[in-house]
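Here is the structure we will look at, set down as structure tokens.
Yeah, one chain of the complex is gone here, protein chain that is, but the others are all in their spots.
Per-chain residue numbering starts at 1, and chain names A and B are given in the order in which the chains are listed.
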Amino acid sequence: MTSTISLTIDGQPVEAPADATVLQAAEAAGITIPTLCHHPNLTPPAVCRLCVVEWEGRRTLQPACVTQVAADAVIHTRSPRVDLARRTILEMLATTVDLSDAPELRAMLAEYDAHPERFGEDLTRREHEVIIDNSFFVRDYDKCVLCWRCVEACGTDMEHAFALGFSGRGFETSIATFFENPMPETTCVFCGNCVGVCPTGALKDRRVFELEMATDY
Amino acid sequence: MSYEPVLTARIGKIDPASLTDYEAHGGFQALIRAVELGPGRVVALMEEATLLGRGGAAFPAGIKWRAVHQAEGPKFVVANADESEPGTFKDRVLMEGDPYALIEAVILAGFATAADKGFIYVRGEYARAYQRLRHAIARCYEAGYLGRDILGSGFEFHIELRRGAGAYICGEETALFESIEGKRGYPRLKPPFPTQAGLFGRPTLINNVETLINALHIVLRGPAWFNSIGPAHSPGPKLYPLSGRVQRPGLVEAPMGITLRELIEEHGGGVSGSGEFRVALVGGAAGAFLGPDHLNTPLDFRSLASIGAALGSGAVIVFDTSVDMKPILQRIADFFAHESCGKCYPCQLGTMRQRDIIARMVAGQGRPGDLQLLRDIGQTMRDTSICGLGQTASNAILSAFELKLT
Partner (left out) sequence: MLTFDRIVPTTCPFCGVGCQINLHIKENRIVQVTADFDKRPNYGELCVKGRFGTDFVHHPTRLTQPLIRKDIVLGQPFGKARPARSVAEAYREATWEEALTLVADQLARIAQESGGDAIAALASAKLTNEDNYLYQKLFRSLLKTNHIDHCARLCHAGSVVGLMRTIASAAMSNSIEEMENLHTFIVTGSNTTYAHPVIALKMLKAVDKGARLIVVDPRRIDMAKHATLWLQQRPGTDVAVFQAMAHVIVNEELYDKAYVATQTEGFEAYAAHIQRFTPEWAEEVSGVPAWKIREAARLYATAPSAAIYWGMGISQSTHGSDNASALVNLAMLAGHLGKYGGGLNPLRGQNNVQGCSDMGGLPNVYPGYQPVSDPAVKAKFEKLWGVELNDRPGLTVVEMAQAAGEGRIRAMYVMGENPATSDPHLHALYEHFSNLDFMVVQDIFPTETARFAHVILPAASWAEKEGTFTNTERRVQRVRAALPPPGEARPDLDILQDLGRRLEARLGVHTAQGWNYAGAEAVWREVGQAASEYAGITYQRIEEEGVQYPCYTEDDPGTLYLYKEGVPRGRGKFWLMDFRPPVELPDEEYPFNLSTGRLLYHWHGGALTRRSRLNDAAPEPVVEIHPVDAKKLGLVSGDLAKIRSRRGQVVARVRVTDRSPIGTVFLPMHYAEAAANLLTLDALDPDAKIPDYKNTAVAVEKAEVANWELVLA
């Protein structure tokens, strides 16, 4: 049994198990913190940083999904600093990838009053061709937000197939197979667990993709 | 006040290939002394000396040594010799000119922490340093400084030399571990810290080359000597790589806390080009621009932090009034966009957007809200990035706008 500690979140006294994350403690107290890369069944990569909160006395904002609570911490989940960070990240994301298939993210953009258009037009974007190389799912990396979920689902968190990894670096990073080989030439077993965790429609059942092609466009 | 160089004392005076030359100039005396003192005492000396890490983050070395000393093995020592910060070449000079010193320091750190193995991670481009270290390691094995029962102490230790992957991010300690482990150079989340779970998930002491070499002198001359040099809050000898528009660019060893003016005028022989100082970039690309107002600011960790700048690696690049700063800013923005590993969103996206915006400003096509955008991006990167790269990627650029350099 872990002990219970008390802290303050948004002015509200909160009790939490000592090994809880800030996200868990906040959720238990009915306080919502936005997340993107975090998925309850996967190791949190803590890369999106949308869940950051302000912790009085700490230099930087803290990612709620991986930061452990501490006794007497005073935490703010909607301070101006937090909102600025979330808004800016969302705006930059929206100017980089196609979020049309990510309703939760679009709702977040509205909630944080994000205006991607203020970044102007002449921006570098990530552009990829849709990859259709098997009968089961397509990969539309125009829509990929690099949340890492698929890589983790393909790795030790679920499938242990290790067919997905990264290529490129920085802004040009993309999720890729080894040597960018077509899926059937990799260790992929088409479990689709990557598709199941993808939050943006970048990975999609081929049938759904084809239906969309036939109706929407 | 005249200062006798310590860290660079042997450089240029000895044959870097020769172990006997090294021994004849005080080499391995620190290790012999350390073996006499025993690990616990060595760690205590390191704690007494206020040695702040010279790799840039200024973390007290003694705390790390203590933590690893107390941890359960197996454990490792890593010398961070990746040195990729623009304008920084101090570790290179140390390794090329006095390679045995780094090896002695790594063995000493290994002895003090009871580590099983040491790694020296050398920047990929540093071919000469790599070769000299490789040669020196072989000689040390022959001479019994490495291997089993070092100096009759019963201590066994090995050193493996690794070449960097040509990425700035691999100098970040946890990305460096990943790189040694054969993975992509992505920084890890902290905690856990390297002293808890570092290389191969084991407790690891990682220090910069300059930090480690300071340890030799602390063991030989004692913490009191060390703490008496420079300001009490960040004492010790310091290497300042000086470049740009100065008459005599090069590596300067001086007491910590000399002023920017002293560095440029006394050591650099004054500003070159137009002869008139405009600005200096202190701490490399991750640092900040300091204008004429700050010529008298001491170049030490605390003083610089108090004005919102940072000493970083200690690199100082000087610009005179004739330099067009726009391309310089573009180069800095390009550098970060190119070197971001892409793991976390603020840096992955922010460095590119920063680059895009600087590019249009430089091209004369800036938009009304651009400066605000740069500030928002900068604050977001500083507040939310996983590692120091993103956290510092806007420093130089924002400081340039503060100083109205464009």
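Heads up, the rule we're going with is that a residue touches a chain if its C-beta (ideal position, glycine included) is under 8 Å from a C-beta of that chain, and two chains touch if they have at least 3 such contacts.
All values derive from a computational prediction rather than experimental measurement.
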item	value
Visible chains in contact with the missing one	A
Touching residues (missing chain, whole complex) on chain A	39-41, 100-101, 103, 134-137, 156, 158-160, 184, 189-193, 195-197, 201, 205, 207-208, 211-212, 215-216
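Assume only the chains that are shown with their structure count from here on.
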item	value
Between chain B and chain A, distance of the C-alpha-averaged centres to the nearest whole Å	33
Touch list for chain B against partner chain A, complex	167, 184, 189, 337-346, 348-353, 355-357, 360, 365, 367, 369, 373, 376-377, 379-380, 382-386, 391
Parts of chain A lying in touch with chain B, wherever the complex brings them together	45-50, 52, 60-61, 63, 66, 81, 84-85, 87-89, 92-93, 95-96, 118-120, 122-124, 146, 165-166, 168-173
